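My questions will all concern the structure given below.
Here the complex is missing one protein chain, while the rest keep their positions.
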Amino acid sequence: MRVELENLSKSWDGVVGADNITLDIADGELVAFLGPSGCGKTTTLLMVAGIYKPTGGTISFDGQIVNAVAPKDRGIGMVFQSYALYPHMTVFGNISYPLRLQKLEKDEIRQRVQQVVDMMGIGDLLDRKIAQLSGGQQQRVSLGRALVKEPQLLLFDEPLSNLDARLRLTMRGEIKRLQKDLGITSIYVTHDQIEAMTMADRIAVMSKGVLQAYDVPEALYDRPKTLFVAGFVGNPPMNFFDVEIVQADGDFRAKSGGIDLVIPSDRAEKAAAVKGKVVMGLRPEDVDLVDDTSPATEGLTLTGETTVVEPLGREDLVQVSIDGVEMRVLVDKTKGVRVGDNIELAVNTTKIQLFDPETEQSLLWA
Amino acid sequence: MTTTEIAPSLHPAGPLTEAREKMGRRFAYGFLILSIVPILIGYAWLIIATLSIRTEGLLPRNAEGGIGGFTLRNWDFITDSAIWNAMLNSLLIAVAMVIGVGVASTAGGYALSRMKFAGRKGFLSMTLVLHAFKAEMLLIAIFFVLRWLGDIPLIGDYIGFNSVGGVALVMIALELPLGIWLMKGFFDNLPWDMERAALIDGASRFRVWWQIMLPQVRPGLAALSLFTFIAGWNAYLVPFTFTVGTKVANMPVFLSQLISDTAPTNWNQVAAVGLFQMVPLIIFFIFTQELLLNIYAGGSKGT
Partner (left out) sequence: MTQPSEKEALARAAVGAPGPQRRTLGRRVRSTVSAYGFLGPAMALVFVFFIAPGILLLILSFTDLSSANFNDPWNIIGFANFERLFTDPFFPKILRNTVFYVFTTLILFNLGLALVLALVTTSIPRRTGFFFRLVWLLPRLTPSVVYILMWRRIGQADPYGIYNQLFPEVLGASGGNLFLGGSPWTFVILTNGFIGASFGMIIFTSALESIPKDLLTAAKVDGASMWRIIRDIKLPLIKWPLLFIATYQTLSLLTSFEYILLLTDGGPGLFTTEVWALTAYKRAFASYAGNSQWAFGATWAIVLVTVALLLAAVYVKLFKFNELIEEPRIENL
């Protein structure tokens, strides 16, 4: 099913929950709503579900406006962070509940529930009470209850947040596989960018009720359109510097305090029109420690003193002070960087991002 | 699993649910407003009656039977010493209850919540049973207990039958199971580590209770105090049963005597006395709304 949101807004007594959201979801697509808590992603989801009434704009399913359609008539299934299983019913009672509400024949109910639990691998739990299940099992029951209706649209509200890290990994793959196999259009709300990047076909990044960007994961990472998206997508987050772009000897250079970098002209040209300072973004992984294997090149290095070293296992996350400006970089742990070392970093300037400090819009990917 | 075609009832549900919801809301408000009408009418009459010579239904009537007849004469009782005596008795009972129930419940509740001793379980279950049990049925026997207490030399006159002290003692005892149970609940919620720390620092159990634990349950104690004050202030059955005559009567008993006198009742004056008695309650009602609703949910007595 195709879903279109047009200028969708929701506010309560002047408090804005979602502001002018416009996006479309293709049939069979899995779209993630990504953003920090309070960004309006759950509000938007609940409007799609029909639990909240929009204060403005429209929601359409397959071209039909459904604003006034009751949740039960929207053909949706929903999975909750808290699972929202009915504690006084058994697993069978929970999964069969939507079908019982549709007043289906007993035999058909049994058959369809069986089909779903077989698919979810929870067939032996049918007579258990909810309190007797583990978190992962509860999550599967919750998913089963959403699927048993054969919904046109699946809504996930942070479904994996309450699971431990390993189980989350397993369930992530399972949900993705199920969704692709069944081809059900899905909206997946999460604050976890890794979840969004790995599962979603497209990601809608939201902040303060506003849709910041809506694109495929790689595009969000490589070509962030706003300062917020650049800072939010990617872990550890992108470093930002206030720099001035100056043109000298045919080169474009970004200058500020201890920073003096040559920027590729295709990127810098777009930024040169801005008078005064611009915001330069540099991901922690786009630098390398200067040593024998990667020699320094004039205009492509930064030097500074390490202030913090956090071992992450495969790499070290190193905080470097460059003439008073703090920057985080990822360094191969075999290099053995220690606190207090003076290090020289080779910068991959072809990955540099540039933003207008006023509008916070990208100067490269308008 | 196959995906079916568009859910069949996608469109027709639209405007219908909207209208239905509106109707539901109207029905809800209509029901609620209707439900409180008798309560509001009762109070409306009380206020109208206190300001008029006589009333028919909710209408004040003057001497000729027309609408009117407003007067402040019903409030003349303010200068009568009998009512101030009754008010003093009411106040004494209420304050004695706040103190008595407060002390006995915080001490008892603490022991039941926090100390290990022989007989703990028995006392706990007894408290719970007595909390559910209605003591009105014991009044006949308590009558004899009070008469015997009255025979104790020196203090007997103050705690026996037909004394304010005796009434207060009975009222304290009747509220105790509730008080202990509530305070035990409040102590149950306090962290153990704080108490352990105080014990390590060398405090005695009594000091821990007095200096560390009591300040933590202050909100609970305040709620219990408000509850017992109202119970004491409104007490009718116990003072009515265990007092004779006007000297030891509290406000409710005084008021009931105004009604049950052999002479025809002056309803308007009775209404004024009733409203007068409610002054502190109205103040509580206005300023402690949230608290009142909470404490009456905490396990109140009464039907």
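Miscellaneous remarks
Residue numbering begins at 1 within each chain, and the chains themselves are lettered A and B in the order written.
By our rule, a residue touches a chain if its C-beta (ideal position, glycine included) is under 8 Å from a C-beta of that chain, and two chains touch if they have at least 3 such contacts.
Quantities reported herein were computed from a predicted structural model and do not represent experimental measurements.
Note that of B:Ile53, B:Leu91, B:Ala107 or B:Ala222, the residue touching the chain absent from this view is B:Ala107. Across B:Ala19, B:Leu58, B:Leu72 or B:Leu88, the residue that sits in touch with the chain not pictured is B:Leu58.
Counting over the whole complex, chain A has residues 46, 49-51, 70-73, 76-78, 80-88, 97-98, 101-102, 145, 149, 155 touching the chain that is not drawn. Contact between chain B and the unshown chain involves residues 24-25, 28-29, 31-32, 35-36, 38-43, 45-46, 49, 55-59, 100, 103-105, 107-108, 110-121, 123-126, 128-130, 132-145, 149, 169-170, 172-174, 176-177, 180, 188, 192, 195-196, 199-200, 205-206, 209, 230, 233-234, 236-237, 241, 251-252, 255-256, 259, 267, 270-271, 274-275, 277-278, 281, 284-285, 289, 292-293, 296-297, 300-303.
Throughout what follows, only the chains that are shown with their structure count from here on.
Work out the mean CA point of chain A and of chain B, and you get 55 Å between them.
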